[in-house]
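Every protein chain but one is kept in place in this view of the complex.
Right after this comes chain A.
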Amino acid sequence: MDRAPVTGRNITKTIQLASASALALVGATFGTAAAAEDLTLCWAAWDPANALVELSKDFEEQSGHTMNFEFVPWPNFADRMLNELNSGGQLCDLMIGDSQWIGGGAENGHYVKLNDFFEASDISMDDFADAAVYAYSTWPKGTENYYALPAMGDANGWFYRKDWFTDPEIMAAFEAEHGRPLGEPQTQRELMEIAKFFQGREIDGQERYGVSIFTERGSEGITMGVTGALYAWGLEYENEPGSYDMVGAMNSPEAVEALEFYTELYECCTPPGYTNSYMGESLDAFKSGQVAMAMNWFAFFPGLYADPDIGGDKIDFFVNPPQNQEASTLGGQGISVVSYPDKQDAALEYIAWFAQPEVQKQWWALGGYAVHDAVLEDPAFEESQPFAGDFLQAMNAVQDFWQEPTYAELLLAMQERVHNYVVADQGTAQEALDALIEDWTEVFEDDGKL
């Protein structure tokens, strides 16, 4: 591990953070805070954020603090919030940042290290799903250095038009064509088969399409989509974890095959003009009845199920189908205390409140994806929502993108290389992955990791 140099500034910061933790402990121990604070929580603008606003009213009542929220739409979320952190901004006391920010948050001193606070507040990371703790809280990965509390478990999953899949006429046509019944795909190849079947098919007098997948260029869309295929084919970023040795792993024959698969899926089975689509476009395509299947984050599933037009009996969900292995792209976020504002004691109080099992149960009930064992190990959990079982299955096999401090550069390089190949049809899959390794090698060299 590369450690930040010991400087006067670092020592001062460490003392400040230790003091903040101690203050919060005093607050947590004696029940009430010294003074009511105005806290600001920063997150993306989406359905779960609204649920969190509701949930947080309980915290306001209990603590006397006032909660403000800064929600930024997803396409601008990373830009806006990373700028805020990098500039040492005072806006956010609490940050629900993407899992990939944890490395930068820790190494650049944006996030408060929470180990002492957890220990003194009796918050145990053993009470949360292992995959979530690993992904959302730790840096360096897998060590017991915690910079966030798992806040919102998430993975990329799929949903489909159950009413079409159970239509006798459509079912018969599929069986006649493929010699097997139409149902949830068990592999990525089956998914494409079904998508091809629906592509251009007329249902209820309208032309329909196979799937909506992520192809967005500007932020993280196409990377989050294509990794769903890459992980299912068995992708590893490095030959040895932590070695940054990527040749042969990142551009393995399996990775090439997966990338070619995703490109074929894009070419064969998406609606016209889906060259730059992400969460919003995927939801629109599904809600407007254009596509039979769509990929998106589990976070949207409660809203989809509740939709009066396409929800209820008309929709069902499935986990990312395996190919060589079971795997899903990780989404979700941890909640961190930002080190720059001076209200860290109140912010830590919020974390302590949020970690309580009862609050976590309420969080799940409101539509947030709690990953506390009190929620996940509840015998009634799998039946609590039609997608709850899929969520559990997905979270047991999630894989995440790099979480390095240079995450943004690594991500943009992949966005560029993959979009160039998949959407713009430039070069081959092998060339795209080879070039990506070159880009990443340069980034790691610049960062002193190689």
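Note that in this section a contact is a pair of C-beta atoms (placed from the backbone, for glycine too) under 8 Å apart; a residue touches a chain by one contact, two chains touch by 3 or more; residues count from 1.
The definition used in the following text is that contacts and distances are computed from a predicted model.
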Undisplayed chain, where the name is taken from the UniProt record, one of "Germination protein, Ger(X)C family", "SugA_2 protein", "Acetyl-CoA acetyltransferase" or "Dehydratase": "SugA_2 protein"
Contacting the left-out chain in the complete assembly, out of A:Asp79, A:Glu144 or A:Glu358: A:Asp79
Candidate in contact with the missing chain, chosen from A:Gly104, A:Pro185 or A:Gly331: A:Gly104
Residue in contact with the excluded chain [from A:Met67, A:Met295 or A:Ala408]: A:Ala408
Residue among A:Gly64, A:Gly218 or A:Gly289 that touches the chain left out of view: A:Gly218
Hidden partner chain, residues of chain A it touches: 4-5, 7, 9-10, 79, 82-83, 86, 88, 104, 108-109, 217-218, 271-276, 290, 405, 408-409, 412, 416, 419-421, 423-426, 446
